[in-house]
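One protein chain is absent from this view; the other protein chains keep their places.
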Amino acid sequence: MLKELVSPENSPHATNVLVGKLGDILVRAVGKPFDYAINWGRIYSLWPVHLETACCSVEFGAASSPRYDVERFGIIEAFGSLRQCDLIVVMGTITRKMAPRLRMVYDQMPDPKYVIAMGACAITGGLYFDSYNVLPGIDGVLPVDVYVPGCPPRPETLIQGCMLLQEKIKRTKAK
Amino acid sequence: MSSGTDKDVEAKDTGEEKTTGTKPESMSKDEAKKFYEEKGLDLSPDVPVKPKPIPEFEKSLADKISSKFGDKAHVDYVRSDRIRVTAKREDIVSVAKFIRDELKYDHAESVSGVDYPDSKEIEVIYHLGSYTDEKLGRQIFALATRVPREDVPNPGSDMSRTPSLRDIFYSVEFHERECFEMFGVYFEGHPDMRRLLLPEDWADIPPFRKDFKIKGR
Partner (left out) sequence: MTTQLPPGMHIETVDEKIMTLNVGPQHPGSGHMRLIIKVDGDYIVSCDPDPGYVHRGEEKMAEYRNYIQNIPHLERPVIHDSSNILYPYCLSVEELLGIEVPERAKYIRVIAAELNRCIYILYWLAIYGIFMGHSTMFMWPAGDRELFIDLLEAMSGARVTHAYLVPGGVRNDLPSNFEERCLRQVEYFEKRLKEYEAVFYQNPLLKARTEGSGILSRTDAIRLGTTGSVLRASGVDFDVRKKEPYDVYENLDFQSIVMKEGDSYARSRVPYLEMFESCRIIKDALRKMPKSGSVRTKLKPNPKGGNDEVYRRIESGRGAIGYYIVSNNRPEPYRVKISVGSFRNLICMPYLLKGEKLGNMPAVYWGLNYWPVEADR
């Protein structure tokens, strides 16, 4: 099965995938060249905001460690000023005290901006579903692009979430 | 576990009362045991009761307190490395001063509140430890006091107040602030009695009270 997938002469399936992908790129590059060029420039230099909100920040830190190295995929370490950032990774639980600050941070970021909800707490409230001070997910505060499940998500999961976001950016209409 | 203290004896008593309450009166002990075994009920307590000797060093510390203050400070229990003393809130400052100066406890590890809505009281417990005295390294001294509790709390303005120990044990500063916002107990004489952990717009009753129900429960 695996062998068939790897060698294109044995299986027409792999060739189809390859042709499909190339065709996809070609259609977008020729059909909407400006959109394609702008999105291409965006996807490989995503700057996340350095806003730690709860314990998932440990795994976010681990994702930029030498073993996982999220920088390979064009997500730069969380550093630098808010005004140059275009990605906010919500790392875990949002409490009632943090929610207004989170929105304030989001409003200060320039467009276009993307949101990744990391961890069960940021998605639904997770383990703290019955706590009096925790929001049941951040959907009411921010428009979320990608949900990364886990409690906490492993760095691999976070990297996959980032790649999904890049895929999403590729297909959006550039403003 | 239990060292023949008041609390443990109480626990044992209440446990027996429950079982005897449901037992038909005409039965003897063996018959009753058989009766429950047939029904498949397990009567053995979850906590095995093993009496332990009261340690001497801790006993000597507790004796110092009771000889100095008499009725004002009630020794709840003496176990290995743990002593607990309850004082009235009028006397707590003098008791705490004695503990610091004579018994050489020098810092507070935590200040916890426990809410007892049935007896309309909130208990404030200071867990004290010592860094300077070599012998007291293992010891934790629990100093408790009881504060009246109001059904409709109005933190800071109602009668739930007690003198602050901040002048005696400096380290209680943030712990007492936490206790204030979580239970509504106002500490008189504390220089900075503000909110610490809860959001600025918190308008509900203090959350660690028993009548504050969390959602879905």
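Annotations
Read from first to last, the chains carry the letters A and B; within each, the first residue is number 1.
FYI, a contact is a pair of C-beta atoms (placed from the backbone, for glycine too) under 8 Å apart; a residue touches a chain by one contact, two chains touch by 3 or more.
Because the structure is a prediction, the values reported are computed rather than measured.
Within the set A:61, A:74 or A:136, the residue that contacts the chain not displayed is A:61. For the chain left out of this panel, the touching residue among B:81, B:150 or B:211 is B:81. Looking at chain A, the residues touching the absent chain are 49-55, 57-59, 61-62, 64-67, 79-80, 82, 93, 95, 97-98, 101, 105, 127-128, 130-134, 151-152, 154.
Chain B residues in contact with the hidden partner, per the touch definition given at the top, are 1-2, 7-8, 10-11, 14-15, 45-48, 50, 81-82, 84, 106-110, 112, 114-115, 125, 127, 131-132, 137-138, 140, 142, 156-157, 169-175, 178, 186, 192-199, 207-208, 212, 214, 217.
To be clear about the criterion, only the chains that are shown with their structure count from here on.
Centre-to-centre separation between chain A and chain B, using Cα means, comes to 49 Å.
Only residues 198-201, 204, 207, 212, 214-217 of chain B touch chain A when the two sit together in their complex. Contacts from chain A toward chain B in the complex involve residues 95-97, 129-133.
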